[in-house]
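Notes follow once the structure below has been shown.
Every protein chain but one is kept in place in this view of the complex.
Labels run A, B, C, D, E, F and G following the written order; every chain starts at residue 1.
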Amino acid sequence: MDNTYSDIGFAKLDLSREERTGAPETVYCAGKTCEQLLIILKTFYEKGIAVLGTRCSTAQYDYVKDSGLPLHYNETSHIIVLGQHKYVQSAGILAVCAAGTADLPVAEEAAQVAEFFGIKVERYYDVGIAGLHRLLSKIENIRKADVVIAAAGMEGALPSVVAGLIKAPVIAVPTSVGYGASFQGLTALLAMLNSCAEGVSVVNIDNGFGAAMAARKILRLKEQK
Amino acid sequence: MDNTYSDIGFAKLDLSREERTGAPETVYCAGKTCEQLLIILKTFYEKGIAVLGTRCSTAQYDYVKDSGLPLHYNETSHIIVLGQHKYVQSAGILAVCAAGTADLPVAEEAAQVAEFFGIKVERYYDVGIAGLHRLLSKIENIRKADVVIAAAGMEGALPSVVAGLIKAPVIAVPTSVGYGASFQGLTALLAMLNSCAEGVSVVNIDNGFGAAMAARKILRLKEQK
Amino acid sequence: MDNTYSDIGFAKLDLSREERTGAPETVYCAGKTCEQLLIILKTFYEKGIAVLGTRCSTAQYDYVKDSGLPLHYNETSHIIVLGQHKYVQSAGILAVCAAGTADLPVAEEAAQVAEFFGIKVERYYDVGIAGLHRLLSKIENIRKADVVIAAAGMEGALPSVVAGLIKAPVIAVPTSVGYGASFQGLTALLAMLNSCAEGVSVVNIDNGFGAAMAARKILRLKEQK
Amino acid sequence: MDNTYSDIGFAKLDLSREERTGAPETVYCAGKTCEQLLIILKTFYEKGIAVLGTRCSTAQYDYVKDSGLPLHYNETSHIIVLGQHKYVQSAGILAVCAAGTADLPVAEEAAQVAEFFGIKVERYYDVGIAGLHRLLSKIENIRKADVVIAAAGMEGALPSVVAGLIKAPVIAVPTSVGYGASFQGLTALLAMLNSCAEGVSVVNIDNGFGAAMAARKILRLKEQK
Amino acid sequence: MDNTYSDIGFAKLDLSREERTGAPETVYCAGKTCEQLLIILKTFYEKGIAVLGTRCSTAQYDYVKDSGLPLHYNETSHIIVLGQHKYVQSAGILAVCAAGTADLPVAEEAAQVAEFFGIKVERYYDVGIAGLHRLLSKIENIRKADVVIAAAGMEGALPSVVAGLIKAPVIAVPTSVGYGASFQGLTALLAMLNSCAEGVSVVNIDNGFGAAMAARKILRLKEQK
Amino acid sequence: MDNTYSDIGFAKLDLSREERTGAPETVYCAGKTCEQLLIILKTFYEKGIAVLGTRCSTAQYDYVKDSGLPLHYNETSHIIVLGQHKYVQSAGILAVCAAGTADLPVAEEAAQVAEFFGIKVERYYDVGIAGLHRLLSKIENIRKADVVIAAAGMEGALPSVVAGLIKAPVIAVPTSVGYGASFQGLTALLAMLNSCAEGVSVVNIDNGFGAAMAARKILRLKEQK
Amino acid sequence: MDNTYSDIGFAKLDLSREERTGAPETVYCAGKTCEQLLIILKTFYEKGIAVLGTRCSTAQYDYVKDSGLPLHYNETSHIIVLGQHKYVQSAGILAVCAAGTADLPVAEEAAQVAEFFGIKVERYYDVGIAGLHRLLSKIENIRKADVVIAAAGMEGALPSVVAGLIKAPVIAVPTSVGYGASFQGLTALLAMLNSCAEGVSVVNIDNGFGAAMAARKILRLKEQK
Partner (left out) sequence: MDNTYSDIGFAKLDLSREERTGAPETVYCAGKTCEQLLIILKTFYEKGIAVLGTRCSTAQYDYVKDSGLPLHYNETSHIIVLGQHKYVQSAGILAVCAAGTADLPVAEEAAQVAEFFGIKVERYYDVGIAGLHRLLSKIENIRKADVVIAAAGMEGALPSVVAGLIKAPVIAVPTSVGYGASFQGLTALLAMLNSCAEGVSVVNIDNGFGAAMAARKILRLKEQK
């Protein structure tokens, strides 16, 4: 079981994850010290493995950016990428819908993670239900996607409305957008779990990454044909 | 302050409420013993006052129905009415929308309370957002109402969608319809409070009565013109 | 459906909302970057549309104030206004009541939003129930209002007491004022939802804006006569 | 430490509690089997000690009533009393206020427990804040009490309003009266804890017994003079 | 928009749902009266449409079973089926895993709903993580499935462990199995939403139906190839 | 009703509160701007009324301290006092107990508020139940107090243990001391509400002020004798 | 991996658990149908394995008792035992403490599970902290135990007080005894998790079984010496 992970003391990098689950280990930067993050990135770099990190703060990026490693950072999604991924363009299409402008960081996390893995992404932003015509004017395009990610905060109704109008599976991402009784996304989460429309499944609050990974596993079915 | 209420020991019937607030005292039957309910109804009857009771259980109705009092009872809404109300038909129109069949007891409580007070009610039932075309096919009619009550359980998105499409004020009533993470209507309540559409205000879970009373106070504005 | 919204990439400005719902699109500044806010304001300015923004932080205002746009900012309510609104003075009167001094930011958000739309507002501040005589000394004036907004934190009892004394509809706004078991306004929210007085409906915690928009939709009934 | 309690296997009757705390052991009947309750009552009877039991269900009373023990049972308060208490009439007066008819079981638990200990009780029922004049018409009498217990469900505002009008300490008892977002009394409990009026302290939901015991300890101060 | 739904007063049967979303309307029996359920079933029968109902209580089945309608009922899953479905056997395979025996009603709801729609289902029951070898002995078979539904109560760890070992998307179904701090499935729900394994998305507590419908939408991708 | 309060626009200072409730208006500084606080203090000063303010932040004190007003500030309790109070030393004794060192700010708020009103206070600090002998070594002294305030965070057991050992009423103050599942004092609050010892009543989390005001109202009984 | 479990369709009996974890599979009867329970018991009986079942309802026992299997059932603890266990008397002593009479079902579950596995149990019942002398009079005996289980509902302070007085590890079991803000044991659970005394660890609400199993694993250390 030697070469299935790399033990660097405070972490064991899971090198067999892609073979096991179809998805390689990624780096969840939050909660790691700058020093730990740099060591992890260097370890991947030395093994010649491209890797994606999520929730990388500006402070963390400032610490690692001068390391000489080939890094790209996106300020909206807080995604950091080391090296060049190896994935070929997927056959299927992922539509990423967001209810409002404040949901963009989460939607972009989903979109950019998917793109890292070679998935073709179409973005539909600010299509929240307070102005339903904005969504309806795009629905024919959204219907052509193979999987849909729908991100929304506040009352979190977007995934339900979308799922009631299309055939593709909908992955709902509650966001922490809102105030007061939104309880940092809990209301949107609960609303999405209670969707009266079929085919909706839900990931954690603000978990654009998880939605993209679930979408990727689903899109594999299309490619297996 | 003598004649503003009638003291019958365990209760003080508020006889000046209509003059003060525009709405007469009504009877919340839940939590009262059958004996207490009968005494209250008899007291109103002896004073020649028609009165409406809500949340009257079948057991309570069975107890009081043979009293000789002029009573009407509705099994869906659990409303009991003593005598004949005195209210003239209102000028304004109240639309009562319900997302699903299981929301009918709450929607009917709202509708029948409003009708007791002389309000003209139009019912739009099973117009939940999983099949948006059902709502959209009725929206032109709903737009003509002066006030809209929208009752929904589960993710509670109906009031938001309606309010985004019409000009009238929308009173949202979360219902306890659902299971699991609906938490007996809490999810619908929270979702409605976080509505991204303007002009939505919310009453307690399953509170069709309260929605109707708020609608009545609002419709007064139309009649004052 | 071309001219119903303006697509600026990260946002789709809803230009048909006023026609649809009677209320124009407004800007919820929280969660938007300074850059996004400025682009949105410029877009409205170029279209010649006056617009109101809520929850504009001092930092956001500092960023946009030197843009040459005709802006007004209020530090208590955190409202920013671009241009001069077009609304004529409304017939009805809105009373805005606040329980304590700490509730003023929310009450002022409600009052100033209403005033932007031409509503005549009367303010009744620091009328909380710990000193009931302060409220009772004003109640005859409050009774003359067509709609009442009542903002309170802590135990949130003000709307119930007011609604028990007047005929106008009462829109309750829980505020996050308090500490400990106030849970950032949750207690006031729950208390208001359980009001034993009729005609009370509730908006989200600290949602002065939503209360004003609901009041505006209600006051339309008076103007339709 | 021999004679400070009586060990009967499943229970240790605390015989020194009155000496220690001023209040004798009482029996909380809920959660005890009928057999256990009967053994406990018999043990007290054999020791010649009068004892009060709370939350005695009808089923429990039916089981023990034919035992030949001198028992009294009240169906509203669910209090059972064994024997004749020994307490002389207290100097102070306790006012027990209840917001609505449905709060009576809790209010009566408080009142009857107090009376068992010789306290003079005055009852003010159905004085909830939706009809404030009912409370105000009694307030001069209530002001003469030495301690006030105020029981209310729903939004639980009664103790705050009372405490803002009188000098005596107010013990607030939230009741589980209500539905939906009353959460079986949680809302009333939270509201009472956040009272903006001074001198309010709170006991558990439906804990009329606890309120009476706290009142009794407070009234001791009057008697010590 | 005439023939897109059938209006039977208390309900509007959504006849265009399958065309719109790929899934036909089904009947959620809970919260409907026996009379309503029978009318709905008869309406479908008269239109010649096979239909599936979930959460049909024994009492509801007893009421409708003598109607002469061609009905089948399953006591474990509480599923009622009217008529014979029209769906051909799907290409993909759905694995339904359950942690314990008490999770079977939920797992069977998922499995039987899927089978109604022609999906090939493999069942893996009692593979909870307290005896990991039971799961590991089956994992090679589970890896061959195209989609996996994993149902678990208590700490809800099964979906995480499964998703860490296979490539297929995992739909997690928390069940209300447990006691105390399981809070009727809330703990399992939260645990599944926080899964550290990629590709897990979650449906409502006990929502076997929803999991099956999401699986069906996902399996469509395989059939489109 | 003219001279019962002083209206300064954003606030109405309640000048009749002491006559009504036995306690004068005090100033809750949190949530007030520095400007508002200074105006309020000056208003009281001009009327010749000594006043106590709670939760005065260092920043607020820094703003008002150079105003020339006779102010005293305590950094532990965050209490600010304007002028010299007029109260004579009370007959009764208040014992203030605190479980740990971190509870001192709350305990001192209670103690100093009481002292402002002339109450004789005895402090018993760091007597938490993990080292029961520390409490037991002081219990004879505590028994001599007329009222006891017991402040504790974490599991909040101190008031229960104290109340089981003495005759005086115990006012329990949960503090926000703790971490994790202490939930900022919620656990201590709930524990105190469920006290198995008689005579315990509870105030809001960290509400040393409220505990002192309740104690003051209770001690009045002693002085009335 | 053939003989590590027995697959009976709806369940896989874990036959290697004792070898793996030191504790054999037991049967959690709640949530199982009577038929399932009987099949499981028969399977164990046929394999000659004695087995213990918890949370066996009276209805379940009534169903299985006439099966001819050698069963013993305890009505207080709801434990059912099949056959005769094989365990020799343990060296260590387990003390089971319970705060009140209503905690006995949980305490007995713990005690009888432990006894099934050969552990010597000493019971200390009704030693709650409202009458501390009852606990203190037994503390010297409790100190001699090797492990202590402390069960309590309401404010759940017993484990903290015990752990502050002895050297043995304390396993705290919150019980659902209480009402109102005890929230079915949640308050006791939270209090125990926040214990200020060292060496306390906690199991689920009412989980006497789990406490006994943890105690058994701990007592193994004594036997290994």
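Just so we're on the same page, a residue touches a chain if its C-beta (ideal position, glycine included) is under 8 Å from a C-beta of that chain, and two chains touch if they have at least 3 such contacts.
This structure is a prediction, so every number in the text was calculated from the model and none was measured.
K.L.:
If the full complex is used, which shown chains touch the chain that is missing here?
P.N.:
Across all of the complex, the chain we cannot see touches A, E, F, G.
K.L.:
Check each of G:Gly53, G:Gly164 or G:Gly208 against the chain that is not shown and name the one that touches it.
P.N.:
Counting the whole complex, the residue in contact with the absent chain is G:Gly164.
K.L.:
Return the single residue from F:Cys56, F:Ala114, F:Val177 or F:Ile205 that touches the missing chain.
P.N.:
Counting the whole complex, the residue in contact with the absent chain is F:Val177.
K.L.:
List every residue of chain G that touches the chain not included in the displayed model.
P.N.:
Interface residues of chain G facing the absent chain: 20-23, 92, 146-147, 163-171, 189, 193-195, 197-204, 210-211, 213-214, 216-222, 224-225.
K.L.:
When the complex is taken as a whole, what residues of chain E touch the one chain not shown?
P.N.:
For chain E, the residues touching the absent chain are 99-100, 128-132, 154-157, 160-161, 163-165, 178, 180-183, 186-188, 190-198.
K.L.:
For review purposes, identify every residue of chain A that touches the missing chain, sorted by number.
P.N.:
So the residues of chain A touching the missing chain come out as 1, 4-5, 9-12, 14, 16-17, 20, 25, 28, 30-32, 36, 55, 174, 176, 184-186, 189, 204-207.
Here is the rule we use: only the chains that are shown with their structure count from here on.
K.L.:
What is the shortest path, in steps, from chain D to chain E when you may only step between chains that touch?
P.N.:
Graph distance in the chain contact network comes out at 2.
K.L.:
More C-beta pairs touching across which pair, F-G or E-G?
P.N.:
F-G
K.L.:
Compare the contact pairs of D-F with those of each option in A-B, F-G or A-E, and report the one where over half match by residue number.
P.N.:
Interface equivalent to D-F: A-E.
K.L.:
Provide the C-alpha centroid distance between chain B and chain C, rounded to the nearest whole angstrom.
P.N.:
26
K.L.:
Could you state the distance in Å from the CA-based centre of chain A to that of chain D?
P.N.:
About 56 Å, centre to centre.
K.L.:
Using mean CA coordinates as chain centres, what's the chain A-chain G distance in Å?
P.N.:
Each chain's C-alpha centroid was found; their separation is 44 Å.
K.L.:
Multi-chain contacts in chain G: which residues touch at least two other chains?
P.N.:
Answer for chain G, listing residues that touch two or more other chains: 100, 130-131, 180-182, 186.
K.L.:
Going by the touch definition at the top, which pairs of chains touch each other?
P.N.:
Taking the chains two at a time, the touching pairs are A-B, A-C, A-E, B-C, B-D, B-E, C-D, C-F, D-F, D-G, E-G, F-G.
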